[in-house]
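The structure appears right after this line, and notes come after that.
Removed: one protein chain of the complex. Kept in place: all other protein chains.
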Amino acid sequence: MTTNERLLKRRKLRIVIVLAILLVIFGALIYEGLTNSIEYFETASQAVANRQTLGTSDFRIEGNVIGSTIKRKNEETLFSISSGKTVVPVISNGSPPQLFQPGIPVVLVGHFAKGNGPGGTSLLFLSSQIMVKHTNQYIAAHPNRVKIVKN
Amino acid sequence: MNAYVVAGYTIAIVSIAGYSMNLIFRRKALRNRLQKAKLELERISKDNRNDN
Partner (left out) sequence: MTSILETENSDNQTQKEITLIENILKKTGPSYTKYILGIGSVLTACLTIWLGLFITPKDEHLGNTVRLLYVHPPVAWAALYLAFGTTTLASLLWLWPKTRSYFWDKIAGASAEIGVLYLALTLVTGSIWGRTTWGVWWTWDARLTLTAVLLVLYIAYLAIRQLDGSDKTKANRNAITALFAAIDVPIVHFSVLWWNTLHQTASVLTPGLHLTVPLSMGLTMGLGFLCTTLIWGWMMKVRYDIELLKVVDSEIELQRAIMQRRNEP
């Protein structure tokens, strides 16, 4: 084998290794996508309707934070989220992100608490993580307006 | 200004500038090589003519 051939073979081996690594990453991404992305979250009303099947297992729930309900107690944040006519009370440990505020849509990671309802759950949602869902609406902050008046 | 915004802009500027420099250097290296090859070829052709 000439030096040139050997070099070509080594190059090919390197490319094949890169492709193999990429294939593994591709597989992992598809797996994460199939298990997480297809049902990325359930809206609060969907979640309440599906309590029987959801049980007390982890999932992501989405809803709007109801303004008057936010209370902080030690390390926990208590509030309620709504979607349509459904209201779900939430206890969250861990600090909420900066943008967390009344009226904002959030996605919460967690599960329904144990209880006597369908699927052995209660309506209370125990959250371990709060993610703020920003919309595609951008509004220029008015320099002369100090307080934001919602609705 | 907040640190996240600064970080975002910086990363974008640095990586685009970095890749641009890389492109410029790669082109320059190849052009220098060919320039050298041209000089050598010109020398060879002169030698050949002198031989005849």
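The first chain written gets the first letter, and so on, giving A and B; residue counts start at 1 in each chain.
Just so it is clear, contacts are C-beta pairs under 8 Å (C-beta built on N, C-alpha and C of every residue); 3 or more make two chains touch, one makes a residue touch a chain.
Because the structure is a prediction, the values reported are computed rather than measured.
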Handout entry: Candidate in contact with the missing chain, chosen from A:Val48, A:Val65, A:Val90 or A:Met131
Key = A:Met131
Fill in the blank from the handout: Residues on subunit A facing the left-out chain by the touch rule are 8, 11-12, 15, 18-19, 22-23, 25-26, 29-30, 32-33, 35-41, 62, 96-101, 104, 107, 129-143, 148
Practice task
Name every residue on subunit B in touch with the hidden partner chain.
Solution key: 1-2, 4-5, 7-9, 11-13, 15-16, 19-20, 23-24, 26-27, 30-31, 33-35, 37-38, 41-42, 44-45, 48-49, 51-52
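In the analysis below, only the chains that are shown with their structure count from here on.
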Fill in the blank from the handout: In whole angstrom, the CA-centroid distance of subunit A from subunit B equals 46
